[in-house]
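Below is one structure; the comments refer to it alone.
Excluded from the complex is one protein chain; the other protein chains are retained at their positions.
Take a look at chain A:
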């Protein structure tokens, strides 16, 4: 009977020290510091919560330090996503899967979980021994502790996520006293579960079977893209790789025999977190974490040979051709990227404190009044994005003889973050003539506090 479903073949990655491992620890440290500490950073605001980063869904406001994002600024998110996508495509085209190797949540959290595993159960050899023929009690105890620690780390992750969505100290207290909203418990629980399952159990299977990026990253690659690559020519030479124990041990003697520099120690395979052999060439499973480079460099250092048998290089460079960085693809992604970054910065920098829109009521477009004049109605939406209360006055201009009627509303007072909708009428002694339009401007003038720019919105008067 053939198995339709295959149990995971366990991978026991060996610990490794080196440049790339250090870089990965640095990135991980930075990412974790930001993720776990940011919601606890306080920030003084004249109005609003004193939390530096707070995504206030019920209040319809996202607080990012001194920036306040409203629902109508949602296109910033679109800009941010486009920037992220273009940046990913450009970096992948130039430097390969650096996202996967250093920045992906799956990689970062798996690294942490592997570190826990290593602390509890030892390195590769010890873990293999424990799994194969360790005493059942010891195995069970160590595994239980490991998984408990996984759960603690996973819960810290899930819980930290929810404190971005409410005042962190208050939410923490209410969470642990059972007073928080159902959504908080569900989200924390769900993220705890997914973190535990993905980083603790599934690990490389997420990259190989679930992640779409591993499947389509190859279309962004070209022969100039930097990839983690085994130097086949140097490693295999004419007679292939060979273990140090067999045949000559001396570099010159090996070279004379046509043996490559690869001593087939298997270190690159042992340290690989996805369990592949980089010497088989470029593979979609490879997350380009470069730990095999560290492993191989360490071996080469010990032998006193040149580093770089496995290195970051490109197919062109390996083939001895010049490798280009400034290729059309770089510009094709880079120019739109700069453009959108510019637009986003400009849009955020020029954000008006007062947001207003005027829409003419179209049913009916106009009515004739008993004195023969024509009346148009307008729906005016006002939104105070400033951190202070404002008092506004509505005026019209551009149509001499027109009269503005706001009923008994003379001034509009808006608290910080408050918005309102107002109906206003404009009367003008025009003869009704269907389809005629005259330009008209609405001026929303802040009378208090002084110094705020009035907002002018052009509209039209129909008759």
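Operating definition for what follows: contacts are C-beta pairs under 8 Å (C-beta built on N, C-alpha and C of every residue); 3 or more make two chains touch, one makes a residue touch a chain; residues count from 1.
Please note the rule applied: contacts and distances are computed from a predicted model.
For the chain that does not appear here, its UniProt entry gives the protein name "Cbb3-type cytochrome c oxidase subunit", which is one of "Cbb3-type cytochrome c oxidase subunit", "Phosphonate ABC transporter, permease protein PhnE", "Glycine cleavage system H protein" or "Hydrogenase". In the complete complex, the hidden chain is touched by one of A:59, A:189 or A:372, namely A:372.
Set against the missing chain, the residues A:172, A:330, A:351 or A:420 yield one that touches it, A:420.
When the missing chain is restored to the complex, the residue among A:72, A:174, A:187 or A:205 that touches it is A:205. Take chain A: the residues that touch the chain left off the picture are 2-8, 201-202, 205, 209, 361-364, 367-372, 375, 377, 405, 407-409, 412-413, 420-423, 425, 432.
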